[in-house]
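I have placed the structure first, in the form of structure tokens, so that the comments after it can refer back to it.
One protein chain omitted, others in place.
For chain A:
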């Protein structure tokens, strides 16, 4: 069984170098419009299929589609050993591949690449904890859960909760609230319950080496 973060030891106590890595200290144009830290986050597969998208900037659907298409192509064209950063239009793209999934974030010029990598990694860890060694299919079939986790972790492009434990706790309690309802109808229809509750399809996994 292949998990996205298997055998990647998680560095728990982040060293203080993060501290000094803080983004640019001289904003280029102080009065240029600074929107949110993270502009958007995309999850897509090696085949270029979008698995998750979260936009923190208001854009029309058409633009979103265009950006997604271009970005997926650019990122997929890069070789595995290349570095995780890339300048695209006036944004910086930070991406990382976990098994068959690419996690890709867009940040502004002044923002810090490393912290974004860290955010991506955190998110993957959260998914991993929640689903119990997560795989791409978990995200496909429970995409709303993946969104819920993301929403608990990031709000409007900012990391809102840095403690993994707290995020998971919030999600679990919210899930509990949701589950109550399923138990209400569950005597009525066993069938419904078994179909709706997140049954994890574990039959196919991609055997892709972990980077």
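In the analysis below, a residue touches a chain if its C-beta (ideal position, glycine included) is under 8 Å from a C-beta of that chain, and two chains touch if they have at least 3 such contacts; residues count from 1.
Following the convention adopted for this analysis, contacts and distances are computed from a predicted model.
In the listed set "Large ribosomal subunit protein uL16m", "NADH-ubiquinone oxidoreductase chain 4L", "AP-3 complex subunit delta" or "High-affinity nitrate transporter", the entry agreeing with the UniProt name of the missing subunit chain is "AP-3 complex subunit delta".
Considering the complete assembly, chain A touches the hidden chain via residues 8-11, 13-27, 29-37, 50-53, 55-56, 58-61, 65, 78-79, 81-87, 96, 110, 112-115, 117, 121, 140-141, 143-144, 147-148, 151-152, 155-156, 158-163, 166, 170, 173-174, 177-178, 181-182, 185, 188-189, 191-192, 195-196, 199, 201.
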